[in-house]
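Taken from a larger complex, these chains appear in their original positions, while the remainder are omitted.
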């Protein structure tokens, strides 16, 4: 009954197999191998356009390099105050951008809205070097609250950003889960809605270590190549990432994984929602469930072998927090979450909440 | 007949198996899993002392973070002018150190000697903020010329460095090959000879992606942990690196790989050395062969399917370079180099050199 993180699962058998199959033979390093090239083509198919693709080692590196490809001196990134780049990356975006600044904004359910973004941008008018200049908006899809931006919402924010000369970055550590929730194409959820640069995560959804930055404007590729190498993110045996992506994209495996993960989260969420004494903090739209229940319930569930994290109330919006004696918890599902474990958890939960 | 790079091989079956076996089940992320902890213990055994171990994604990151853990503002790294950190890492050491400077030094056969290092340090006396301050010496073991520092040589340089308050970093991208050449223990080749921080590479010697920084003074661990995360090098599914190391260290697999690779290089080297019309540029001490022969020989070998790189003469010391119509070539062997390929190459070489 492991719901701590989608990072707790290993690689899916299909991905693991693809990697095992890439083991033999000699192939050029640093992305000049056929497999790596083929995967770039695969990304172009997936996104229905020419894209530049850069494998990197971590989601933090993907986000930070993506933002560094946008920001210039004095550059500011507008992001949700709960976003991964703002609170979970130890200043990596600031480091990679040589001192770029993150200005964090509030937003219900882990999401920014266009009006908030527009107001934030307006504060930098007229331009003055003292204040720096907003150059990017970063959205997390699915968000840190497990919610999902609709393409229309993304497009509206993109419109606000582009009008003011900002680029739109999407942190897609759980991009597949968002697609599964929205039932739209990757293109629709990204560049057709105005996304300029995408951090495309596959690690949480069935790989060992497969992250990529997707530039929808491939003219930035030369620049990005140097920036990636300079930050120690150019992997020598590139085919080991490429092989994982090969399995990942094979016959819709990635979407199967995400659909399963979301389905497991929906199950958990609907039971919690219907249970007196517990409630959902956010609607369950992807593969994360945020719930509030008495702290004693957590203790009882853990005693039964369930793992999950308490969620810090400090990051929540006013009014979102728990009451006296309550805790906010986060349950995360993944491709590897078994239906039997969900069932076992639900049973344990029922007993824990009505002891 | 692939001798382009030890990066062209995949993962060894033993390493690939170890990774495949780590696939199932749920384990904490970010290095808090049992396997990752076990591997840290394994490193302590291998090095016969308490060490702090940090997995990272690339050798460039290992070197750059290692140096960043040593340098303070104005800090200078003294390194060989052919060293990987100086010419193959796109400024990553400068980037990770926030503007640290590499001062490169000459040295025969790809190696620094203690007198050169001492003279370089002396230039910064008396201290003056204008010039910066040397804070680290970095040695590459085995060197970029395929040669190896003896423990006594390392210890002498370490003595010079430590006396002046500098730390000694070792770029061990081919550390196993050096050990195999020297037939000494890992401890002897590193901290017992005065190495303070080691970039421990396993990727070139049979892994997909397994690099580590080893701090022989574990008190630097807290600092390093933040620095690693901030640079996007904290891998979420840490066990995927740990699993590779598990296979790597199993029953001396890593040393078997290195011994084999060195043996293949020695074979190639001795044949070249004995062949009129060709000569060795450097003694073959690890898994790299640097040779000088007529450019036509290269063309004929490539026509027979051999792959290898020309080596830029520009980086060589005075007197090391090729003559008119000659080329410097580099042949690299690895765990995966087959004896049959070496034999085929030798045959092709014999014909190419006496057409």
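Lettered A and B in written order, each chain numbered from 1.
Quick note on the criterion: a contact is a pair of C-beta atoms (placed from the backbone, for glycine too) under 8 Å apart; a residue touches a chain by one contact, two chains touch by 3 or more.
Computed from a prediction, not measured in an experiment: that's the story for all the values here.
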item	value
Entire complex copy count, 2 subunits given	4
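The working rule: only the chains that are shown with their structure count from here on.
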item	value
Angle of rotation relating chain A to chain B [CA atoms, steps of 5 degrees]	180
Geometric centre distance via CA averages, chain B-chain A, whole Å	35
Interface residues, chain B side, partner chain A - complex	2, 4-5, 7-11, 13, 16, 19-20, 22-30, 56-62, 64-65, 89-92, 95-96, 203-204, 208-209, 226, 229-237, 239-240, 307, 336
